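The complex appears here minus one protein chain, its other protein chains still in place.
Chain IDs A and B follow the sequence of writing; residue 1 opens each chain.
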Amino acid sequence: MSNKTKTEGNIITALFRNQIFIPIAALFILALFNFIVDRSFFKITIGPNSDGNPVLSGNIISIIDYGSELAILAIGMTLVTAASRGQDISVGAAMAIAGSVVLRVLCGTNSRPDELQAPIIVAFIVCCLVAMAFGAFNGLLVSVFKIQPMVATLILFTAGRSIAAWINNNELPVVNDKTFSIFGNYIPGIPIPTPFFIALACFIIIALIMKFTNLKLYIQSVGLNEQTSRLNGLNPAFIKFITYVFLGLCVAVAGFIKVSRFSTINYSVTAKDIEMDAILAVAIGGNSLGGGKFKISASILGAYVIQFLTTTLYKFDVNSEALSAYKAVVVIALVVLSAPIVREKIAAVFKKLRSPEKAELKS
Amino acid sequence: MQAKTLLEMRGIYKSFPGVKALKNVDFTLHEGEIHALMGENGAGKSTLIKVLTGVHVKDSGDIFLKGHIPVQIRSPQEAQNYGISTVYQEISLCPNLTVAENIFIGRGKGAFVSWRDMNRKADEVLKSLDINVKSTQQLASCSIAVQQMVAIARAVEMDCNILILDEPTSSLDESEVAKLFKLMRDLKSRGVGIIFVTHFLDQVYEVCDKITVLRDGKLVGEYEIENLPRVQLVSKMLGKELDDMADIKNDVPTFDEKKSEIVYEAEELCSTEGIKPFNFHIRKGEVNGFTGLLGSGRSECVRAIFGADKVTSGRVKVDGKPVNIEKPIDAMKQGIAYLAEDRKRDGIVGDLSVRDNIILALQVKKGFFKPFSKAEATKFADEYIKLLDIKTASVETPIKSLSGGNQQKVILGRWLLTHPKYLILDEPTRGIDVGTKVDIQKLVLKLASEGMSITFISSETDEMLRTCSRLLVMRDRKLVGELKGDQLTQNSIMNTIAGGEQE
Partner (left out) sequence: MSQKYLTPAKTRRSLLGNLSDTNLLMSITIVVFVLMYLFAIIVLGSGFLKAQTFFNMLNANAALIILACGMTLVMITGGIDISVGGMAALVSMSSAVYLDMHSGSVVGAILISLGIGLAFGLVQGYLVAYLDIQPFIVTLAGMFFARGMTTIVNTNPFNVQNEAFVKLKETRITVPFLGSYNKRGEYIDAYIEIGVIVALVVVALLFVFLKWTKTGRNFYAVGGNRQSALMLGINVKRTTFLAYLMCGILGGIGGFVYFMHVGSGSATHASGAEMNAIASSIIGGTMLTGGVGNIVGTLFGVLSLALIQNIVSSIGLDQAWWTGITNASMLCIFLIVQSIIIARRKKANLSSSRPAEAKGVKK
């Protein structure tokens, strides 16, 4: 093989090998699929919204809009998965709690007040504290009581929505405030939905944290080899704990955005099944669900892949409940392909294909 | 009167990728014989056992049972069918089941369980072996010693004729060991052949009839116990002939104790890992070593120093000031560094890059908010790659793709990077090529001359003789001696390790 083709081969292999290739490939496939089936999928129009401001709308816009909460959650879920080798399935219920807290602070005891009962910033801070407290609860069960993450978070999964409803005495408060609804909809004069900017801000913050602290090294170390981490001075239990608290913060932001969209909440429906999507996002991002190395940017892209998939399926008039069946198939396919036993078999098959002479000699 | 041969293994060869574990090994076992199988790490003991019990399949060689029947043993089930029972070091029983269940599960005909019959039969077996436990008791609530006995009871109940005991005494105390030996003698009188794999010299001499020694995958020899004094046994295991050793003396310049302050000092230090409380100190620029056979507690001592195991008692001073070292970060902050013995479990973080592995300890020491820039980290990594001649494609390569020797160098680089006051090296030369072994020993001496205190543990005593000015000798988890100056010869090391009567 000539040198030139060798280097070309190397670049392509390098690209293939990079983890972030997986979600990019997925995005590409989805885009291609939609392009072939119906080009108008990608149409973006600009028109006035209910307030008279010009805003962009279209499938692509809805992907980056509704994908925001998911992308924010994917950040926290990636860290939790990497450090504790398991997933947190309570994020949907926790988002309900977070949203409920926001509404409670803003509406007080009256479920339809004319004015805000507290500044929005206070509502946000309280919601963060509450969500982080629940994250700490999960973190405690996992790091101190050594309960498997999925089972430990099962508790909040079961109780979360009940707690959310209780916070507002089972009522459905509605916030009547233009400023509040900006967060989930549009800033007047800016045609791109606000959640996208909030998500962007989160991406930037996590990127800064990654750059200016040792978070990535610590978490990867703990997730890959707890013993060695301990012998190098780390405290694995604490690190695992912190990832759950951080996920709680992500839940708070996502929950805040969610209630801001409609200025109200529906305890059993809001953020339903988002935990599945978040786990999928992490997996599609090429991160191992068994912990260890991770790449947050890949998870974020994975989140948008999921959202893209959802939007595509909606376009084909798939019932929102039937959606989960399709997603389930994708998950199984992904997981089966990444199972070590399956990988070995595939590798063995490839080996045979590559050196048929050896195979012939054997037979 | 020659007892009947139960087992003959002839010319056994077994290789794994890159390693020849067994080379032309023979082994013979007679009826009613307790036969010790001994050898240091990597000698091939466990591979030989696994070949016999069907966990591994031999590459070539023959196995004969009952004198003349050639057999192929391809799985644990087949070994069991041939009457070979094994009790592993790690208790291979289910803690949540009762004693009786553990004895009978996984075998026997029929789909249904008769608890009454099972308990009765179990009680019979337990009684016949003088094991004092009710068959209905849950295994988890029994002491480890009893659990070990139950494992043996299972083996016996299966009516085995060959019983393999792999390190059965590591979790037992004196009285429990005595019980085990009584059991073994009972079985012996019934004609069972017992293969006893252990590191404990005293126990071998107490209960065994014969000893087979393996070294580096080859058979060193089979001996009657009366004909092999302890010192000779030790020398055969370590590969040094007694006569040669008299001349090899320590050639390190004597360390002048008066000129140097004590850097680290510990009194009655004890951990949860079963070593007896010990006292230890080391001075600035001194190189000391812990020697003794595998399993004698060397690693446990240094792990207690570093806080790697849970420390239960002891007073520690660093540079004269009392300090509390309960976990690794405490030790690191005091300037202590520890290169662990088990590289795979405690040393490398497999999927991380060479660079990340090198900077890990220093990074943790520096703190969460002070990450090294990629450039800084690469600089550090390059420095030690060069210094230690680490062969790696780049700093980004995941450490798991490096050879064992190079991995070890990376971990060594990691701890050297922290510029410790006191560096503990536990088997740093294991799995490293000869040239690098010498380099590491030279490095140790250089660092010591620059003022670093070093503890050096190695299974190769000549390495330690070339670098250490003081040796602490361990036997059976207890510190039994300290050798300095003129005492630092192979001969006296052997003697101190062997203990007991001379010649």
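Keep in mind that, in the parts below, a contact is a pair of C-beta atoms (placed from the backbone, for glycine too) under 8 Å apart; a residue touches a chain by one contact, two chains touch by 3 or more.
Given the structure is predicted, the values throughout are model-derived calculations rather than measurements.
Contact with the chain not shown here comes from a single listed residue; of B:52, B:93 or B:129, that residue is B:93. Considering the whole complex, the residue from A:60, A:174, A:237 or A:331 that touches the absent chain is A:331. Considering B:61, B:277 or B:404, the position touching the chain not shown turns out to be B:277 (whole complex).
From the options B:279, B:312 or B:449, the residue with contact to the chain not on display is B:312. The chain not shown here touches chain B at positions 76-77, 80, 88, 91-98, 101-102, 105-108, 110-113, 115, 132-134, 137-138, 140-141, 143-146, 171-175, 202-203, 206, 270, 272, 274, 276-277, 312, 475-476, 478, 480. Think of the hidden chain as still there; on chain A it touches residues 87, 89, 141, 145-148, 150-152, 154-159, 161-163, 165-166, 170, 273, 276, 279, 289-290, 319, 321-329, 331-332, 335-336, 339-342.
Basically, only the chains that are shown with their structure count from here on.
Of all residues in chain B, only 306, 308, 327-329, 332, 338, 340, 345-352, 356, 360-361, 363-365, 367-371, 414 touch chain A in the complex they form.
Touching chain B in their complex are the following residues of chain A: 211-215, 217-218, 220-221, 224-225, 227-235, 292-293.
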